[in-house]
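For this view, one protein chain was removed and the others were kept in their places.
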Amino acid sequence: MRWGVVVFPGSNDDQDTLWAIEQVLCEPAVRLWHKDTDLQGVDVVVLPGGFSYGDYLRCGAMARFSPIMEKVIEFANRGGLVWGICNGFQVLCEAGLLPGALVRNRDRRFVCAMSYVRVEETDTPFTHLCRRGEVLRIPIKHGEGCYVADAATLERLERNRQVLLRYVDSNGRATREANPNGSLGNIAGVVNEGRNVFGLMPHPEHAVEKWMGSDDGLKLFQSVIAAQRGAGAADLTAVAPGH
Amino acid sequence: MRKFTAAFVRLPEEESVRARVFVMPKKEVLDPQGKAVARSLHALGFTEVGEVRVGKLIELELRASDRHQAAERTEAMCRKLLANGVIEDFSFEIEE
Amino acid sequence: MRKFTAAFVRLPEEESVRARVFVMPKKEVLDPQGKAVARSLHALGFTEVGEVRVGKLIELELRASDRHQAAERTEAMCRKLLANGVIEDFSFEIEE
Partner (left out) sequence: MNWEQLLRPVDEYHAIEHGLTPEEFERLCRALGRAPNLVELGVVSVMWSEHCSYKSSRVHLRKLPSTGPRVLQGPGENAGVIDIGDGLAVAFKIESHNHPSYVEPYQGAATGVGGILRDVFTMGARPIAILDSLRFGSFDHPRTRYLVEGVVAGIGGYGNCVGVPTVGGDTYFDAGYNANILVNAFTIGVLPANRIFRARAAGVGNPVMYVGSKTGRDGIHGASLLASAEFRGEAEEKRPTVQVGDPFTEKLLLEACLELMEQDAIVAIQDMGAAGLTSSSVEMAARGQLGIWLDLDRVPTRAQGMTPYEILLSESQERMLLVARAGCEDQVRDVFAKWDLEAVVVGRVTDDGLFRASYGGREVARLPIALLTDEAPVYDRPARAPSDLDARQRLRLEEIPQPHDWNAVLLQLLDSPNLASKSWIYRQYDSLVRGNTVVGPGSDAAVLRIKGTDKGLVLSVDCNSRYCLQDPYVGAVIAVAEAARNVVCAGGEPIGVTDCLNFGSPEKPEVMWQFVEAIHGIRDACIALRLPVVSGNVSFYNETEGHSIPPTPTIAMVGLLEPVRAFTTQWFKNEGDVIALLGQTREELGASEYLAVIHGQVAGVPPWIDLAVERKVQEVCLRAIREGLLASAHDVSEGGLAVALAECCITHPEAALGAVVELPASMRTDALLFGESQSRIVVSLKRRNWARLRDLAQQLGVPCTMLGEVRGRRLVIHPWIDVECSALREVWASALPRRMELAAVHDEARQG
């Protein structure tokens, strides 16, 4: 399978994501330049972290209008796997591919730290190699990672089991103290209704080798690879175990 | 929450007007900045202050044939880019 | 650059009024946000847009005995906290 990593002006973690895919997982990947309009036949699109367009108006607000995003949106609507990490998550929300929005952290400061997230659902191509309730150690680094949505949307997210990751403490409890940014419901990552578009604030690409302090991020990458292998590119959502 | 000051007056052919766009976090959305400002104001002795909310003020210059058109275009800009309807409300004024 | 809408009307004993504070980067100071917004608007086809500047809009509730006092206090808040005099100008309105 082929991965595509979008490079917006101001993308910073694009080459870290490529490193994880190409050097650690030894999978083929291509860069997708924001001005291009060809997805080069990739099987999964990653929107990486960083500060696209400086994030000057709102995070992700401008990136979503770049030419490549039109194709990414089409791709997602056809069931293609799209994965937004940090700034990529913000872009997906701005583009309407994921519900809700990410606003300034509760304490208004940027935070770079190791975080613990609990895997809430495993019937998705992004998490199916994890155990339900498993706690992953993955670093976060963001100033605007506080997930918000209106009450009806939140209720729907919970009902459809679209919350994939929640901030927890090392014992797996979703406490206020374990919430680094004030996200509603300690939400760290959500999937769309079709379960093919995933956004999360933590950076799995920075947790793929032991010396990084954790390689728990690998599980998410490997889930995607296994899902693709298992299903071919045809039906992405039916692969999940337990369905 | 939009507000037109659109007076339907024809401007002298493609004149430049100024728009002021106000973008505010929705009532139900957390506004950590507003809270922090309120706390700071209290600490500085401005104890008479109640709720505070912090939003964005965007001033634009734009060419338009009349005020009505300017308002229409400004509204389109707000919907498309300047405000995020999930978390923000907007309003604007076209300069008198 | 301040603007009083102070009408010297006594409010019913310590009533709550609303102030709107506008904070803008000073003219001579670079405004990377404004620059970026202008560029994006152009890219989205709003080519009629000229200069754009992005500032802050702060809405406050405060108790005051009259509009004049509210204006005075708001101005003090701007000077002390809400605007950074080194790089920003401010103005405000007290709600009618």
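For clarity, chains are labelled A, B and C in written order, and residue numbers in each chain start from 1.
FYI, a contact is a pair of C-beta atoms (placed from the backbone, for glycine too) under 8 Å apart; a residue touches a chain by one contact, two chains touch by 3 or more.
If you're wondering where the values come from, they're calculated on a predicted model, not measured in any experiment.
Which of A:Trp3, A:Tyr56 or A:Phe75 touches the hidden chain is settled by the complete complex: it is A:Tyr56. Touching the missing chain, out of A:Pro9, A:Gly194 or A:Gly230, is residue A:Pro9.
With the whole complex as reference, residues 9-13, 15-16, 19-20, 49-51, 53-56, 109-114, 139, 141, 143, 203, 205-206, 211-213 of chain A touch the missing chain.
Although one chain is not displayed, its contacts with chain C can still be listed: residues 25, 28-32, 35-36, 39, 80-81, 84-87.
Everything below uses one rule, namely that only the chains that are shown with their structure count from here on.
Chain A and chain C have CA centres that are 37 Å apart. Chain B and chain C have Cα centroids lying 11 Å from one another. With each centre defined as the average position of its C-alpha atoms, the distance from chain A to chain B rounds to 32 Å.
Residues of chain A found to touch two or more other chains are 57, 61-62, 65. Within chain C, residues 37, 40, 44, 54 each touch two or more of the remaining chains. Within the complex, the chain A residues that touch chain B are 57-58, 61-62, 65, 93-94, 99-101, 103-108, 146, 148-151, 182. Within the complex, the chain B residues that touch chain A are 25, 28-30, 32-33, 36, 81-82, 84, 86-87.
Against chain C, in their complex, chain B makes its touches with residues 16, 22-24, 34, 37, 40-41, 44, 46, 48-64, 73, 76-77, 80-82.
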